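Quick one: the structure is below, and I'll ask about it shortly.
Just one protein chain is left out here, and the rest sit where they should.
Chain IDs A, B and C follow the sequence of writing; residue 1 opens each chain.
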């Protein structure tokens, strides 16, 4: 066991895995000498050399496209999109190629690749360094999309992603990189996808979340204990596959459901969670299904006053929790 | 009034508008001499010349990117994506640029452009000529996404899209191009976005749909009259802005809601509709919210046996309507 | 007994090579004609023709080592995948979307080639995506120290996509063992080369730090020669090359197209006169490897092979609908 923050955990996990498995290589913009703009590959090039720590040209379409070729040829590429906001030039290669190659070849070809993408707001990143992208990819059959928010999960799920025989979009919330710390076992372990984690047991309200917001939800839930409001907080961890079993059994217990996410509300992941609750647990509910999401504006503005306005925080979550509990 | 099919209506509407407004031009692959692979710009190049009927290189990123520049400079580009499935190389220009330019410039720049995209399945198009793409774009603040399914709507909404000061994704279901006919007024008229249309009044079940599936829903609803089941069928017409008022008041009347769409179910548009019903009308429901969507596979396969398996049809919709009515 | 005007000996091609190359060109042409027949009969809703490209495809394909090298073709490449190991039967299984279609088990449209055991990488409809896959595979081969060469084929329209630019750039930077082969038939569906490509395709090579050359794609030996040089250079560590093979497609783009809206019959006839198959026959006669009698025999044999393959494919089973759920993921999980 060692205490680490998120980005250190990701770095160490990748480093160990590249030592363990020759097929693994990292590629992306500035992953080499620079060690990645968030330092996730710091020192890699000295240890593994330029060929396995590949500084690519500034072309995300290329990064995804060559990763597919490498994966088809038996390597295990772990590609970094410098910021999730810059994944869109690669959208065609990811959605039309990586996601569909197993299916379209009837299993003759597979694409075991990982795309790491630092995402999310609250870091003065403005419109193009703050975005949430999970909804775009969770909608695409053939892809898996995960977003661990504890160092323990980050290690186990990153190794799972590398082991996974299919393409995985691995989302890392930038604001958790240094702010979230935790104990990480030193030995290798994996965490299967599609299993949500109950971070806090509660009987009054089920609060489903993931990413940075999950931590805010925990904070809000803690505050409410003093008022005798007992909230169950579920960390989805994986957007696809989605663990609705855990969500539905919790809702069966509490009868109240809220979903909190940072992405804009409309057709964000919370829509699918709410829809599945409404399909499968409608008559166990004794309150409306509440969604807290980002406003319908194109990502958060730069100016401190505007950015603060944009991002849901623990106060707002707390109010909504209270309202729903009292409903 | 003239009776026309969908694609003829779109062609005539564009033709008239280009005559009326010099600023309007069409661009895309094969829109010139070939008149578009679906003949939507047949004869245009002879009337308006190569400069306003622009055959572009095979690069959707370019098509979207130059359209943005043209729109900024005062033109009214109507870009054609030859198939919706091929819009993804343009994803970055549409989502990061077109959608965000008004916002990021605080209104100093605007992008009045239309992207036409023939989409949808049932045409032996297999994985890459059958896709539904509305969910990707409806999720993006700054964009509008519409999908008319009657010739009357096609004309009024296409003119609305061209008049609209913001970028509009205009979806045309390929299977309706020649199969759906209707009366179209000869004079110019527009249909404001964000207003759903009740295609069939009913008291037992609210069936929300759009695109080709909407026609299947009407067919299924008609069949059920013999059994005394009375289904209200709502054609959303516009995915964003979304007319939940009409949906919610209908649900208030029937107490039963189902959403039918061709796109894969998970995080498809139906998820948002279901979520908003669950948020706002939960206690008016006396049945679960039912979603019928495509299976979680990467678009429909080519082989006739597989394609038929994939696409929801009137039979399956009828069964689900009956089940829900009887609930 | 090589006669005068012998070009093939200096290219290292023996009689067997030439005759096999001829057979493959013929097989491609006859499969194409047969599939159009099925289309007219309403038995094949969608057809992608190869006719006209056989010289470019067989000539360039023959320069690679089957079993070792990697093929990243595009939909036009029927004659190429025949060289790479597809049979006529395989082609028709794909045409009809049958269960045993080696490319996709009937999931993809016809002409979306792929076969792991033949080193033909699965292709899709979105244009030019395969050139980046080819670059990634070439990087992998180099990293592993294997001496395989990767070939990727595309039309001149394919050069417009960003994927092509990225692959050319990456291959040039890392001097990858690969060959970019452009089958330039001057049209992307209806769009003429002059509205598609600023400048010339082969001239773009220099800007990416690699040699670029053009050749007559309707002369199978020219196509072989320039490709062989590039493949040898790539295999010996000399890096990538770009080859532009000038050619022409005789039919419409696909069975959904009508080329009369954008090509004059005169232009088509002009190029029909440069048909790569008769031209190769002339050559084979000039070096006395073939005469008209032998040509007739070979045509009959090949025709029979096509008929057999087509019949077997027609008789083959369609996929079981329930199989449509398979191979979405390794564990074939489905959304709850």
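Annotations for the structure displayed:
Keep this in mind: contacts are C-beta pairs under 8 Å (C-beta built on N, C-alpha and C of every residue); 3 or more make two chains touch, one makes a residue touch a chain.
Model, not experiment: these values are computed from the prediction.
The chain not shown here is in contact, across the full complex, with A, B, C.
Which of B:2, B:105, B:179 or B:225 touches the hidden chain is settled by the complete complex: it is B:105.
Across the entire complex, the residue among A:74, A:165, A:185 or A:295 in touch with the chain not shown is A:295.
Touch with the chain that is not drawn comes from one residue among B:141, B:255 or B:304, which is B:141. One of C:173, C:273, C:296 or C:322 touches the chain omitted from the figure, and that residue is C:173.
Taking the complete complex into account, residues 29-30, 32-35, 37, 55-59, 61-62, 85-86, 88-89, 124-129, 264-266, 295-298, 301-306, 308-310 of subunit A touch the chain not shown. Even with one chain removed from view, subunit C keeps its contact list with that chain: residues 160-166, 168-173, 194-200, 203-210. The set of subunit B residues touching the chain not shown comprises 25, 51-52, 56-57, 59, 61-62, 64-75, 77, 89, 92-93, 96-97, 100-110, 141-142, 144, 164-166, 194, 240-242, 244, 276.
The rule is short, and it goes like this: only the chains that are shown with their structure count from here on.
Among the chains in view, B has its Cα centre nearest the centre of the complete protein Cα set. The centroid of the Cα atoms in subunit A and the matching centroid in subunit C are 41 Å apart. Subunit B and subunit C have Cα centroids separated by 37 Å.
Chain contacts: subunit A has residues 61, 89, 92, 96, 100, 103-104, 141-142, 240, 242 touching two or more partner chains. Of all residues in subunit C, those touching 2 or more other chains are 104, 107-108, 112, 124, 126, 162-163, 328, 335, listed in ascending order.
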